[in-house]
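Here the structure comes first, spelled out in structure tokens, and everything after it is commentary.
With one protein chain removed, the remaining protein chains of the complex are shown where they sit.
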Amino acid sequence: MSVVDRQEWDVVVIGAGGAGLRAAIEARERGARTAVVCKSLFGKAHTVMAEGGIAAAMGNVNSGDGWQVHFRDTLRGGKFLNQWRMAELHAKEAPDRVWELETWGALFDRTADGRISQRNFGGHEYPRLAHVGDRTGLELIRTLQQKIVALQQQDKAETGEYESRLKVFQECTVTRVLKDGDRVSGVFGYERESGRFLVLEAPSVVVATGGIGKSFKVTSNSWEYTGDGHALALLAGAPLLNMEFVQFHPTGMVWPPSVKGILVTESVRGDGGVLRNSEGKRFMFDYIPDVFKEKYAESEDEGDRWYEDPDHHRRPPELLPRDEVARAINSEVKAGRGSPHGGVFLDVSTRMPAEVIRRRLPSMYHQFKELADVDITAEAMEVGPTCHYVMGGIAVDSDTAAARGVPGLYAAGEVAGGMHGSNRLGGNSLSDLLVFGRRAGRHAAEHAAEQTAGRPAVDDAQVDAAAAEALRPFSAEGPGADPETAAARAPENPYTLHQELQQTMNDLVGIIRREGEMEQALERLSDLRVRAARAGVEGHRQFNPGWHLALDLRNMLLVSECVARAALERTESRGGHTREDHPAMERRWRHVNLLCALADRDPADPAPGQITLTREDTQPIRPDLLALFEKEELVKYLAEEELYE
Amino acid sequence: MSSYEARFKVWRGDVRGGGLAEFTVEVNDGEVVLDIVHRIQATQAPDLAVRWNCKAGKCGSCSAEINGRPRLLCMTRMSVFTQDETITVTPLRAFPVVRDLVTDVGFNYAKAREVPAFVPPPGVAPGDYRMAQRDVDRSQEFRKCIECFLCQDTCHVVRDHEENKPAFAGPRFLMRVAELDMHPLDAAAETGLDRKTTAQDEHGLGYCNITKCCTEVCPEGIRITDNALIPLKERAADRKYDPLVWLGSKIGRRTTDRPR
């Protein structure tokens, strides 16, 4: 069998974005020897793409803010499907997580009195997002990266080695979580650069791999977002929660084609940008749903006054939660009122002086200038929905971030489900990474420390099986001698398979969903699974992108099936899940979670579905949290029996 | 929408050797060089190694050299070239090659570790940090850095002189020293760490001859030389080449040690 490098650690963190790095920092500070494994270079994680800010009820700009208000906004945004305990912890702990960043060297934009400035964002009642221009994610990742380096410098001073207690394995991909019985025993992966295999033995593994966007054609996500962590957890026996909820960000670039999907930050709207259709109409006023009627302005005048005096006016409907805005744009384009390249117009040029635009939205200015030759200070942007975030994810315990059913497995960040319910508010992602990254790191470290009776052992057979699985694309079947079967046995190009998968998910399980199309999607996924088993690659193992993609396909196919099956099952529209055939939000679905688990199938036959789906009732919301809402609001969401419990 | 066939030369190989491989490949309206490299990958050379992530100029992964100039593949539009031009893409030439367009950028991570981290001010609790916007403006400019390492690649101090690598941190990390020295709450001085002096003594600031290539290649438009390196040189000069300051420190007027 292939040469495998084996190392022992206390905690292994998969993923070096905001959640992964925060988990690693926490685990290391609690005394665990911690390894971080990431697919890209250290500091390049997808978190850098986050633009708007970190939501935390610090009340620096409006002192009326507090954790209760933040909690309410989060539940409203998630249409009350959130794992409420997570939303509570998140709202309570986010300010501390932001302040802590400052002690590690972060430099947020300031208020006049020297505090952290906070900006408005969709769905947030008060200005709440700590930000740095429109590059907040970069600031977050760099701060955490530099904190890791600071800890390594401490270790160097104490032990003589930078990497004695905290090491980053950059450009490594984990393909399997290894187990000893029920318990996690480590991970198996390969170094992208050399192709060498690697086993990190550890009693605790934190999955922080982000999302699944690369299964869709139009997406704001980078190549890393292939659903690795979701698939790793499934394969390790942990269930995924509510995978049907995929957030389509309302404003992605639509032209030129090569940049289609790249994000246009919500701050453009938070700072005054407005959406118009081809007739020049601010169409969002026509799309305010009943549950939000009291909270949003009815006229352009009223909406415009809100920017100056938010306490006495209602906010403009451009700042509705993302799912509402994305659907509205989709409807306008379908009704033939779209822009030339199939989007709508997002305009700041007539709303703010050029100088202010360049100062407040520097990277948007830069992005449109460089990539689309559009000067956003002089003309409107063309934007349309783009796959941005998955609310669903690994089912976790709210307090400990522990994955269900697999002792030693933890999940934090986008890969974990529950926190955002059916739709995530802008800005709640970065705070989610920090709050639950820290919790996962803490409990992973404690779990590792508890293994005094003997650590779980790595099973050689599992390592061999993982290695064989990883090497399979190099020995993809060639066409046999028999011309009859030759075509059916030819190796498949992984790039072609990936494109077909993206097209399938985009067209059939996209922003608006229909039963027939999703059934069709499941058939196509089955066909793609069969073909993916023959995905073949040329060349050798040293930095071979074709090989890497061939291995990632397994994960994307598994996750896509979860999304399609769960979406087919949930016969209502809620947040990031819109059914054309079931357009209403149903109170009877409010308390239903859909759990995906790996089906017990013959691995040699990939054609039948790999996923089984079960329904589960959510835990009733704690009464004191429920009491934070008005009764009139609750009746719109909760079923009768939930109200009187 | 117009499309044409472009001629590309892409360096392929590894540390044992290599050469420019020629490709003819379709180019469509609005595409960038990274799109073309991906098309070559998907249709002609599936194992062509290239690093990339966000494809929006935000992560700094896809650094390479296009027609001999260090650039981000994702931010170089095809429209800047004429249709009959042959476009040459090579890996960064200041770092060891791994494979094809991928280089070993470990030098930069090693240098990052050599810069002592931010020192939080003693006695200030989290949440109590107060900083004026005008005091953080300078460091914020440097924190726009996406760590694409194009400045490190183009800097002749290490690009043309491998032997200088141990002594020289490079523009990116000298800028990091400047960022921390200008941070309004960095308390390094209180712990006895003088970032101004160490910039020269430990990070090789003296090697910089301010020829500004780092500023020229910076995709974020950070004015590295004017705003970070030269001010840092002046701060070092305060410490080491200013007899008045030196005299002052000798007779106990330690005004310059106090943050002002």
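The chains carry the letters A and B, assigned in the order they are written, with residues numbered from 1 in each.
Here is the rule we use: a contact is a pair of C-beta atoms (placed from the backbone, for glycine too) under 8 Å apart; a residue touches a chain by one contact, two chains touch by 3 or more.
Throughout what follows, contacts and distances are computed from a predicted model.
Undergrad: One chain is missing here; what is its name in UniProt, given the choices "Cytochrome C", "Integral membrane protein", "Zn-dependent protease" or "ABC transporter permease subunit"?
TA: So the chain that does not appear here would be "Integral membrane protein", according to UniProt.
Undergrad: Name every displayed chain that the left-out chain is in contact with.
TA: Spelled out, the missing chain touches these shown chains: B.
Undergrad: Please identify, in ascending order, the residues of chain B that touch the omitted chain?
TA: Output for chain B: 11-20, 65, 67-70, 85, 88, 90-91, 93-97, 103, 132, 134-135, 153-154, 156-157, 159-164, 182, 184, 204, 206-213, 216-217, 226, 230-231, 233-238, 240-242, 259-260.
In this text, only the chains that are shown with their structure count from here on.
Undergrad: Please tell me the distance, in whole Å, between the geometric centres of chain A and chain B computed from their C-alpha atoms.
TA: Those two chain centres are 29 Å apart.
Undergrad: Give the list of chain A residues in touch with chain B in this complex.
TA: It is residues 40-44, 46, 48-49, 58, 95-96, 99-100, 102-105, 107, 109-110, 113-115, 132-133, 135, 138-139, 142, 146-147, 149-150, 152-153, 156, 162, 193, 222-224, 255-259, 262-263, 363, 366-367, 370-372, 493-496, 499, 537-540, 542-547 of chain A that touch chain B.
Undergrad: Using the touch definition from the top, list the residues of chain B that touch chain A in their complex.
TA: It is residues 14, 28-32, 35, 41-42, 46-61, 75, 77, 98-100, 102, 104-105, 109, 112-113, 116-118, 120, 126-127, 129-133, 136, 139-140, 143-147, 180, 183, 186, 221 of chain B that touch chain A.
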